[in-house]
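I have a structure I would like to understand better, so I am pasting it below and will then ask my questions one at a time.
Removed: one protein chain of the complex. Kept in place: all other protein chains.
Per-chain numbering from 1; labels A, B and C assigned in written order.
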Amino acid sequence: MISFMNDYSEGAHPRVLELLMKSNFEQNTGYGEDIHSEKAKGYIKKKLQREDVDIHFIPAGTQTNLLTISSFLQPHHGVIAADTGHINVHETGAIEATGHKVIAMPGKDGKLTPDAIKKALDYHRDEHMVKPKMVYISDTTELGTIYTKAELTAIHDICKKNNLLLFLDGARLGSALTCKGNDLELKDIVKLADVFYIGGTKNGALLGEALVICKEELKEEFRYLMKQRGAMLAKGFVIGIQFEALFLDDLYYELAEHANQMAERITHALKAMGYAFSAPACSNQLFPILPNALVDKLSKEFKFSIQEKVDEGHSVVRFVTSWATKEENVDKLIQCLKSETNGTTII
Amino acid sequence: MISFMNDYSEGAHPRVLELLMKSNFEQNTGYGEDIHSEKAKGYIKKKLQREDVDIHFIPAGTQTNLLTISSFLQPHHGVIAADTGHINVHETGAIEATGHKVIAMPGKDGKLTPDAIKKALDYHRDEHMVKPKMVYISDTTELGTIYTKAELTAIHDICKKNNLLLFLDGARLGSALTCKGNDLELKDIVKLADVFYIGGTKNGALLGEALVICKEELKEEFRYLMKQRGAMLAKGFVIGIQFEALFLDDLYYELAEHANQMAERITHALKAMGYAFSAPACSNQLFPILPNALVDKLSKEFKFSIQEKVDEGHSVVRFVTSWATKEENVDKLIQCLKSETNGTTII
Amino acid sequence: MISFMNDYSEGAHPRVLELLMKSNFEQNTGYGEDIHSEKAKGYIKKKLQREDVDIHFIPAGTQTNLLTISSFLQPHHGVIAADTGHINVHETGAIEATGHKVIAMPGKDGKLTPDAIKKALDYHRDEHMVKPKMVYISDTTELGTIYTKAELTAIHDICKKNNLLLFLDGARLGSALTCKGNDLELKDIVKLADVFYIGGTKNGALLGEALVICKEELKEEFRYLMKQRGAMLAKGFVIGIQFEALFLDDLYYELAEHANQMAERITHALKAMGYAFSAPACSNQLFPILPNALVDKLSKEFKFSIQEKVDEGHSVVRFVTSWATKEENVDKLIQCLKSETNGTTII
Partner (left out) sequence: MISFMNDYSEGAHPRVLELLMKSNFEQNTGYGEDIHSEKAKGYIKKKLQREDVDIHFIPAGTQTNLLTISSFLQPHHGVIAADTGHINVHETGAIEATGHKVIAMPGKDGKLTPDAIKKALDYHRDEHMVKPKMVYISDTTELGTIYTKAELTAIHDICKKNNLLLFLDGARLGSALTCKGNDLELKDIVKLADVFYIGGTKNGALLGEALVICKEELKEEFRYLMKQRGAMLAKGFVIGIQFEALFLDDLYYELAEHANQMAERITHALKAMGYAFSAPACSNQLFPILPNALVDKLSKEFKFSIQEKVDEGHSVVRFVTSWATKEENVDKLIQCLKSETNGTTII
């Protein structure tokens, strides 16, 4: 079976593994205070075109979200997110477990809008309700869509104006930054977000996310909070080395670009066959609406997830590509789609 | 500089890395539900001589501690630990951050005693105090000492009698199980503890701990709790593969044994030179009491930690060995100790 | 200014104060273990027609909600509530502050339906989401509506079937049990809910809610949890005495009935004048839709809250009556409504 189930099925990109091998017998300082983590931070700062940020390597995404949100909010503060946001739906209440309400607002193709933020602010108007203090967005979103520079700027502006922190979850930031239609760069994000992260797990690493704290006031004593939440690896250098490999040159971008190209080929094929998508296709996650018969047929050869029923005869499915997706497997998927679609009436 | 600072300075044992390389391009199921994790659990169960346990792979030690303790206690429950216990001292209040009091009792060479447990129970006698519900111990302890089978059985018995859960932190369980004086095996521990873990980070893995839930009532819905605390890696197979390599045959034991042997050589040398230890030397952590002049001298060639001042002229230092400690480096350390000690008056 | 703002503007009913005065110099046992609390519990149990429940007196409503929910859920459990539910909207994230997600589902006139519960269960289907474990409802609801016996039974049934705890917030239970259309009695509720409370603050007491734990498994060690959340008053007898006065005979019911009658008179008048209500009027909270000119006029003589704008010319307002509402003030309100309404076009 070929899997288009997700972008965390394979291990790490060979160049990442290579550097892990090469430095395996060095004696590193523990808890992320090693030379590799330092180098990796230096490379990332170069891409950010900013020196005055703090970078921390965290093992996983949900952990990064819960750590970040709980560190920067006071007990009575809530965080605004799109209703489809990862923290609202797929983290088993990790944010609430740290004591904070997720204020879920209707999103648009998975994206939060300034209007929705304004509505949340207007609604939460007195001390009998939590006080919104942070906005959480992800790029790409859970629906594979991206924020344009104009959109992110508009969100930044409403946050600034209302004293809200802006946190961008970049578990799939690689895909966002390298997909068609994107006009954001890391150097923009570092200006617009107060804190964000660059995902490694889903773009070439075994594990690890690089959290970037841009706002001065948020930096102090953060390592205490990492330790307390169990997010400080004894062998922190294991993540440091991986980000060193990913950002030494443009490997991080190349890997994401490959994932996007694989997705794009599938998108083109699906569109040519006349299939619609439940959310605009642009990054490495695709959400086409397929006839159930085709879904059944595909299921015999491919692994992918079925998101929801559209009507009696159709379902939304999710195909995900990654740095490790092979062209030949994409070809096989397209072949299978085509073989089934010939002569079929399409919605 | 040669480091005897800790047992998490190097990467992973080559055979662990090899298996990671070999399986790098397989398409695995996410979140620890992959074939490698299954295999690893099978191998571990064989060593435990028990099939009816649940095993979960967690990225790191503090995370395992906070996850385990918070999962099995109700809000008003406290956990009894030796005052030197890792959860009491070195986890930045991670346990309290999940809402639970650590009831710290005086330990004996880092070990908790049935007497101390009884005292804690006697003291906490009504609803104005937390109710002790769990006992936390670690083997080896923070002072490098170990529990004998008789000692662990005595603790088990008092726990059973008083309806206390027994949790054994095995971050350094490998060293404990293979050191001189030890008479415990995994198959004993699984009978005596309600939950415990087998540490990978400090014994050959890049990261990862294998949590073993022995008590039936604790098993249910544990994966929800893992996810909520950010302890469920998307690429869970990364830990699974490593434990597969460590437990496929006896690699886990061999690595720990090597660490212990390296420590033993240092111990012999120190004892021959007449140095005392602040805690009985038996595993891969040594706490000799050295004259400050010698400490200074050593510091120029070796990295190690200075624990505490004993008197004006002496300090307790900590030497730690690991699977990766090279014999030649141990020789150099002993050499340096000797060169300095000749002609010196020793305490 | 005459206030119809809420049902907690005045102190306590004179008979409640009297008993406080009378027993003021007795030397009572602390922390709610006094003779008055015992008596009060006895009287309440008689009304419940059940001896095998535990009753605890808690100072306030939000405290009772956060205590109850956090005591009976494990960390990964969520509580289902109507989107208008008090815990979802008006408690400053008190439930989330104890670590639990409130799963807000669309309500119908403030009431949760079995359908909405089923939807929540269907949606939360795996370990990446919180596990629904409790249903929270209030009677009367935030919109002043009530549950019929059939409705509560249906909710009870779906909870039973799905292993969900049913918690009924009775901050205004007096009004619910004595209003027209109600067919529930305390003896029904004790059978249908696992835990519920009888509100004192809003029905004749200075403060205090009587929490009734019906389900055997929830009773154990509850006083520990009360103490931990700061919900155990040193002078617990202060609440005990008040419930003694309220339940010695039928004072609790009489007070609520009076509040309902006052509300009913306002309802009749408003209906006669042709005004609509945004939620069915039946208890001591009324939500009529009034023209803004009338709202302005009323505001000069009466205190009440404006809930929301309906259209350019109309708003929903809230009138609340209580045990202390004077008939003459109701007459004045009706007079003022009438004087303004003559000759006005009504929506």
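What we mean here is this: a residue touches a chain if its C-beta (ideal position, glycine included) is under 8 Å from a C-beta of that chain, and two chains touch if they have at least 3 such contacts.
For clarity, every value in this text was computed on a predicted model and none was experimentally measured.
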{"item": "In the full complex, displayed partners of the excluded chain", "value": "A, B, C"}
{"item": "Chain not shown: contacting residue from C:Lys119, C:Lys227, C:Lys297 or C:Lys332", "value": "C:Lys227"}
{"item": "Options B:His13, B:Lys45 or B:Lys101, residue touching the unrepresented chain", "value": "B:Lys101"}
{"item": "Sole residue of C:Leu66, C:Ile117, C:Leu166 or C:Leu270 that reaches the chain not shown, by the stated touch rule", "value": "C:Leu66"}
{"item": "Residue ranges of chain B at the interface with the undisplayed chain", "value": "75-76, 78, 89-93, 96-102, 127-130"}
{"item": "Hidden partner interface residues of chain A, rising order", "value": "70-71, 74-76, 98-99, 127-128, 130-131, 221, 223-228"}
{"item": "Hidden partner chain, residues of chain C it touches", "value": "1-3, 5-6, 8-12, 14, 17, 20-21, 23-30, 59-67, 91-94, 97, 201-202, 206-207, 224-225, 227-235, 237-238, 303, 324"}
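Here is the rule we use: only the chains that are shown with their structure count from here on.
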{"item": "Innermost chain, where centres are averages of C-alpha coordinates", "value": "A"}
{"item": "Chain centre separation (chain A, chain B; CA means) in Å", "value": "34"}
{"item": "Intercentroid distance (Cα basis), chain C paired with chain A, Å", "value": "43"}
{"item": "Distance from the mean Cα position of chain C to that of chain B, given in whole angstrom", "value": "51"}
{"item": "Where chain A touches two or more other chains at once, by residue number", "value": "91-93, 97"}
